[in-house]
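The structure's right below; bear with me while I get my questions together.
Here the complex is missing a single protein chain, while all its other protein chains stay put.
Order of writing sets the chain letters: A and B. Residues in each chain are counted from 1.
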Amino acid sequence: MTIDLSRRSFLKLAGAGVAATSLGAMGFGAAEAAEVAHVRAFKLATMTETRNTCTYCSVACGIILYAKGDLKAGETAELVHVEGDADHPTNRGTLCPKGAAIKDFALSATRAVKPRYRAPGGAAWQDISWDQAFDKIARAIKDDRDANLIETNDQGQVVNRWKTAGFLAASGTTNETAWTTYKVVRSLGMVAFDNQARV
Amino acid sequence: MTNSWTDIKNTDLAIVMGGNAAEAHPCGFKWVTEAKAKRGAKLIVVDPRFTRTASVADYYAPIRPGSDIAFLMGVINWCIANGKVQWEYVKNYTNASFLVKEGFGWSDGLFNGYDAEKRVYDTADWDYQLGEDGFALTDPTLSDPRCVWALLKDHVAIYTPDFVENTCGTPKDRFLKICEMIGECAAPDRVMTSMYALGWTQHSKGAQNIRGMAMLQLILGNIGLRGGGVNALRGHSNIQGLTDLGLMSNLIPGYLNIPVDKEVDFETYMSTRGNAPLRPNQTSYWQNYRKFIVSFLKAMWGDAATAENDWAYHYLPKLDVPSYDILRTFEMMAKGEVNLYFCQGFNPLLSFPNRAKLTEALSKLKLLVVMDPLQTETAHFWENHGVFNDVDPAAIQTEVLELPTTCFAEDEGALVNSGRWLQWHWAGATPPGQARRDCWIMANIFLRLRDLYRVEGGKFPDPILNLTWDYADPYEPSPEELAKEMNGRALAPLYDATDPTKLVLDAGKQLKNFSQLKDDGSTMCGCWIFSGCWTEEGNMMARRDNTDPDDTGAYLNWAFAWPLNRRILYNRASADIHGKAWDPTRKLIEWDGAKWAGYDVPDIGVTSKPEDVMPFIMTNEGVGKLFARKGLKDGPFPTHMEPFESPIDNPLNAAIRGNPVARVFPDDLAQMATSAEFPLVGTSYRLTEHFHYWTKHNKVNAALQPEFFVEISEELAAEKGIAKGGQVRIWSKRGQIWAKAVVTKRIKPMICAGKTVHVVGMPIHWGFMGAAQKGFGPNSLTPFVGDANIETPEFKAFLCNIEPVEKGPLA
Partner (left out) sequence: MTTRAPEPTTAAANPPVQPMEVNLLPSDVVRASAMPNLPAPDRQLTKVAKLIDVSKCIGCKACQSACIEWNDTQPELGVNVGVYENPHDLTPDMFTLMRFTEYENPQTGDFEWLIRKDGCMHCEDPGCLKACPAPGAIVQYSNGIVDFIHENCIGCGYCVTGCPFDIPRVSKVDHKSYKCTLCSDRVAVGQGPACAKACPTQCISFGPKDEMLAHAEDRIADLKARGYENAGIYDPQGVGGTHVIYVLHHADQPSLYAGLPDDPQISPLVQGWKGPAKTVGLAALGLAAAGAVLHGLLSRPNRVQPEDEMQAQALVNGGAEDRA
């Protein structure tokens, strides 16, 4: 065995070697030990917990959001960690690779964070305010519906059908959003209405 | 799902076919592993690929994409031939004994009444023989040659193990072993569960795939039982809810439907929705349709919906075609017939077939509005991303608005899971930047539009001006207000039907459930099946008691399940004709001589006598339908059909291409290939590391599965000279894509009709936005055709070709 090599290598590490053996030789007290062998602080202490449901598939696993700040108390809440809810009967605290990383979906660098507008033929986005966006949409709906709503068909039957506009609704949103959307879309007479049920 | 995720632990045999539960629904699949560990249950996987689900299966068999009907009819044929039938169940709880009209028949792959010109069947004879009393005739001995059972036996006789092997590519010994395993579940104390997903729906005959399994489960007596059922594993967190709420072209919340042109007034509309029972004593619950629709119209238009104006029935749009589904809409868009399009949390550029056509269609819009938490490919469809999105922005005149919305962590409300549980969740994080709730966005659009109509007038403004919008903050309706609206409330005092002096519910109070609905305008209810979710006792969807007496898996006090908090549909069928559980260890509800009671909310009138009232209360017959009377456009029984693009001819009739009654637009038909030009079978699917086109925006999931790839067999790789990890080009008649090659033993060539069939597997998760490597999806290749009944695109079986490339565009 080429023990020389080993000896030489360790010799060069004398600084570290000294520290260890001297500690040992001097008697290894609890305070010093704490410096050497501390466990990382538990990162969820003092977080605010909120019960939520995973946004991906329809197993609908219970999740707990851990945030810095309490939304209910009117504070800004910064999502820090998400974990499966062990009280949930379906997932019992477990999560799949998507659910386990769901925090980074909410914190994605490619979240949409401001209303943007792209002009005809444009090569770039322009910022637009919510007010401007809503005015533009309302005007576009009104003009197109007034121009294209079919009130009666060829036989004179009342049909109140608007075919030149369509709406795809989101299967990741709540029932409450869906119901709001349903009410608005149907009141306009829109028929090209769909969701992700098939794709 | 007829059952729930947690109920799967009660099964003896799980069959995963037309899905990949371990990969797409890992935490739900947990309950299969639980059943295996605790009950010694077995798991069968039938799939073109040896999937991650297959990796923990007891038995696996390969199948050629798009041949599931042949397999399932083959299993039914084997069960009938080998006496693996739950006879008491079949005789009492299915329409096996019903007599069918003489005109009904099948030959050469087609049912009677086919009109090749119009691509439709005349379904008039797909019906029962009726007696003078209006009830269907039956032969309880099942000996009449016109009884459903006799017709079924005839119908499946052609699906022999040899036929299955030849058509599906499934080795005969593997098929027979699976038949034996399934056949054991015909015993009253053995139960199989079926778990399927888009592997069955995304075909031009998807509905028939599922019917095939539903029929098998009826024959085995496995529907309504713990550990049984036909379980659709829905893909998105609230796709069940959005379907329940009718966010589809032809639906009204609670599976009511939008009228058609010829239903000129409310009574005409109702005349075909009477739903009279077809057998004595049967419930035929849809007889209550009028209560549901009137209460819905009251929810929509309040005081403007009156008995005098047909409850504002004329406010509803009428359909001149079966539906303006996504395929029809993009066809219209590509022809320049659509001006405005809204995408709320939906990325059609990657979700729908034939991407070149999608880009062309979006380019013809005047305005595209995208509301999404993410920057989607659809919102950016006009941006040039080299080969990954090769467009010329200057040539695209579409205006686009990208509106940032909240995501799950920042919003409150309920989602409906696959097992129909409505679960409430709370917001726990501040939205980034200017992101806002979808409700706020929809409210703002609506209120501005209503103002325009108020100020300017315009075409038929009534449904807009009169839409109920009585929220405390009209610009931001609260989840509580909206949920209460869906549950419904009394608009006038409600009195007991048997004792008019007895007040049941005061005006303004939340309904207890849909049994309190009225058809006289005295109740309102946004979605009748959700009724019971937010009552005077509060928010039932927020309940969090996870106790489960006797570990049945029901969890009745956890959240709320529609309908009526019932956890297993058709649960009355878990008991025999006298109301005793088929299997005492699987007791669900039983008849105690006076009423039904047990672990679940009975799916039957609680005092309905067991010998009189049959379990399938939503059907006119009261029983499960082996023969779907007029229900489906493509036949009362499933018959084998090839995909529109198939490597072999239909063995029943070479002249039939795809589903003979599926709608195909002429330009799309011209873009369909033959196997001479494109010999390989492409199929699309999810991977466990990703959720659709969302998680590629997440750096963690992007790291776990970074780049688009396709999977091919070692044999095909050798034939084409493709190296593991090398770049390949895959092309169909509609487009081309590049991918990395995963060469695997998990896909094997199959022999079908004497031909070697190679499968190219293509995951769906990549695009040109987000944190992952830029890539492609199979939708650049897939054909623009859908299921004959519900237009689900045929993503799971199409033709393509593949070649290695020296220097491809990928990272």
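Simple rule for what comes next: a residue touches a chain if its C-beta (ideal position, glycine included) is under 8 Å from a C-beta of that chain, and two chains touch if they have at least 3 such contacts.
A quick note: this is a predicted structure, and the numbers were derived from the prediction, not measured.
Of A:60, A:77, A:100 or A:138, it is A:100 that touches the chain left out of the display. In the full complex, chain A touches the hidden chain at residues 1-3, 5-28, 30, 32-49, 64, 66, 81-87, 91-101, 103-104. Within the complete assembly, residues 22-23, 26-27, 29-30, 33, 36-37, 40, 50, 52-56, 58, 60, 688-689, 699-709, 723-726, 740-746, 771-773, 810-811 of chain B touch the chain that is not shown.
Note that in this section only the chains that are shown with their structure count from here on.
Chain centres here are Cα averages; for chain A and chain B they lie 26 Å apart.
Listed in rising order, the residues of chain A touching chain B in the complex are 48-62, 65, 67, 69, 71, 76-79, 82, 84, 87-92, 94-99, 101-102, 104-106, 108-123, 125, 128, 130, 133-142, 144-146, 148-149, 151, 153, 155, 157-199.
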